[in-house]
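The structure that follows is given in the form of structure tokens.
The complex appears here without one of its protein chains, the remainder shown in place.
Think of it as A and B in the order they're written, each chain with its own count starting at 1.
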Amino acid sequence: MSTPVLSVRDLVVEIPTRHGILRPVDHVSYDIHAGEILGVVGESGAGKSMTGNAVIGLLDPPARITVGQILLSGEPVHALKGEKLRRLRGKRMAMIFQDPLTSLNPLLTVGEQLEETILEHMNVSQAEARRRAVAQLEEVGIPAAEARIGSYPHEFSGGMRQRVVIALALCAEPELVIADEPTTALDVSVQAQIIALLKRLCRERGVAVMLVTHDMGVIAEAADRVAVMYAGRLAELGPVREVLTRAHHPYTAGLMASTPLASQGRKRLVQIPGAMPRLGNLPQGCAFHPRCDRAQDVCRRDPGPTLDAYRGRAACWFPLNTEEKAAT
Amino acid sequence: MSALIKVEGLTRVFDVSKPWLNRVIERKPRALLTAVSDVSFEIEENSVYALVGESGSGKSTIGKIMVGLVPPSKGKVEVDGVDLATEKDNAKVEAVRAEIQMIFQDPYASLNPRWRVRNIIAEPVAAKGGDTKGLAEKLLEQVGLSAADASKYPHEFSGGQRQRICIARALASNPKIIVCDEPTSALDVSVQSQVLNLMTDLREELGLTYLFISHDLTVVQHMADKIGVLYLGRLVEEAPRDRLFSAPKHPYTQMLFDAAPRMDAFGREVEPPKGEIPDAINPPPGCAFHPRCPIAIDRCRTERPLMRPIGDTRVACHRAE
């Protein structure tokens, strides 16, 4: 197997507070290969955005990585600081944020912003940078790119703006793109366009994409593999079709069942009781046990097996849907 | 069954022009945004009527007109046979107004952070000088929280719990109708199902009627009896739930269905819909959807289609059959 573009190994992010140390990311491991989209899902506060921020070095102090490794194409990057980290960002990994308006500088034209990024990270002439900027805008589907390169961000519609953000993320030809809720602020019809665009670029360019979202539908449609997070831990990791149709972790199963689509035709929706515990208030043992109908004594005592990137699929003592697998 | 709510020819125009002096200097005309344009529908008692649409479709404006937060520019809303805009008898209007309550989208912004939950819930009754003893406690239990929660402040609750408090408050004045403006779109999936179930239960227990406003087709499909699809302030299609989902008649409805992400659509490769929602200040002439419509003909570019019934669907499209 080739070296994965991104390898996260046993990552722990901690935030010291006056009430004790919080762990928004707790022993998380996963890989993303070139040309692959890994979907990271979870409810708000599950730690999904925090893993993305940790990877690209955007943790706000006092949050910090205390344990674990982040490898970019086999090269450790979690300890990089200052200039080295800055060069890495934009060049080898890029980020797409939820709100396209705030991630573009309103005072510069989109052309200036693209050219600036290209000149910063690639060794090309001014004219070449401009040519590439136009080509990049064309590639993300902005009509009449040549004419629109002199426009300011506010002159674009929401969907077009998110396309510009994607062009900006991709213009230095990074190996890894982290997309944090890239379609949440968009309308359904535009969301479909952006997802299709992300998928196409990922495939054509062989970029590894980490797609952070709370929307199971988006994951189903876009991701190759999915990582389900719960209270800072990885609950389940596997191929998207497998995980979504035959979940091993009771949380994933509950999440899938409680979507209105899965309960179609029923009068009441299937529901998981309770809500995700706050980070400062995690129960002993498996964080999901108070909401889990399969919980037994061991779940209340021991947090259960940590999910390694290759071994096991669900961090659960009593996983579901495993019979068939045992047979084969 | 007779209609509890009748909405006829509802239109709301917002003046979004710049200040007068700027307009004179920049030589720009007034900018008028037609948020809702000639919308008519009826809601039957104890049913759920859903309005779906993307941003700029006017669905929230209709909700605000219903509860009286925004006055209509034209058209009327009739509740229980009382026309809220023209009825002269103030007592009657007041009585009807008290029967309509609203649940907002953002449970973090819709509770006054400086008030105790008890006072928040009892306010609709207290404002009218009613008896509020034990009211908050009773309602909290009704929505699945505990009576002891009454003396806490909103920040001590999670999003789902806050939305339950909002529901309790909406129920305080014994309303018949509740306008729900995206009640679960700020909530996580596992909490969303709890809140939707609670709303379903309450409707049965209390005989409520919901006007349910949402952009989420799966939620609407679960909750609604009848659905109206809005595009750029216009009602383009209205049908009973099963009819709409099995046989959408308007090309926009079809497009929405195709574009919505689906849980079972692994690696789906479809041509995404073309174009974006046009500017509501200068909507396209004729049918507002024609620039994005795959089956548009010349007539669509010039003549606005009127709502016409096809079976139990009503649709505003020249080409629908």
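One rule holds in what follows: a contact is a pair of C-beta atoms (placed from the backbone, for glycine too) under 8 Å apart; a residue touches a chain by one contact, two chains touch by 3 or more.
As a working rule, contacts and distances are computed from a predicted model.
K.L.:
Out of "Peptide/nickel transport system permease protein", "3-oxoacyl-[acyl-carrier-protein] reductase FabG", "Ferredoxin" or "TldD/PmbA family protein", which one is the UniProt protein name for the chain not included here?
P.N.:
Answer from the UniProt record of the missing subunit chain: "Peptide/nickel transport system permease protein".
K.L.:
Looking at the full complex, which residue from B:S2, B:T86 or B:S146 touches the chain that isn't shown here?
P.N.:
Residue touching the absent chain, from the options given: B:S146.
K.L.:
Can you work out which residue in A:K199, A:R291 or A:R313 touches the chain that's missing from view?
P.N.:
A:R291
K.L.:
In the whole complex, not just what's shown, which of B:T34, B:T61 or B:S173 touches the removed chain?
P.N.:
In the complete complex, the chain left out is touched by residue B:S173.
K.L.:
Would you mind spotting which of B:V16, B:A31 or B:L69 touches the chain that isn't drawn?
P.N.:
The missing chain is touched by B:L69.
K.L.:
What is the set of subunit B residues that contact the non-displayed chain in the whole complex?
P.N.:
Listed in rising order, the touching residues are 67-69, 94, 97-98, 101-102, 104-106, 109-115, 123-124, 127-128, 141, 143-146, 148-149, 151-152, 156, 158, 160-161, 164, 166, 169, 173, 194, 197-198, 201.
Please note the rule applied: only the chains that are shown with their structure count from here on.
K.L.:
Would you kindly tell me how far, in whole Å, the mean C-alpha position of subunit B lies from that of subunit A?
P.N.:
32
K.L.:
Report the residues of subunit A in contact with subunit B in the complex, numbered from low to high.
P.N.:
Subunit A reaches subunit B through residues 43-44, 157-160, 187-193, 195-196, 214-218, 220-221, 224, 240-241, 244, 254-256, 258-264, 267-273, 275-276.
K.L.:
Mind listing the subunit B positions that touch subunit A in their complex?
P.N.:
Residues of subunit B touching subunit A: 54-55, 158-161, 188-194, 196-197, 200-201, 215-219, 221-223, 255-256, 258-268, 270, 272-273, 276-277.
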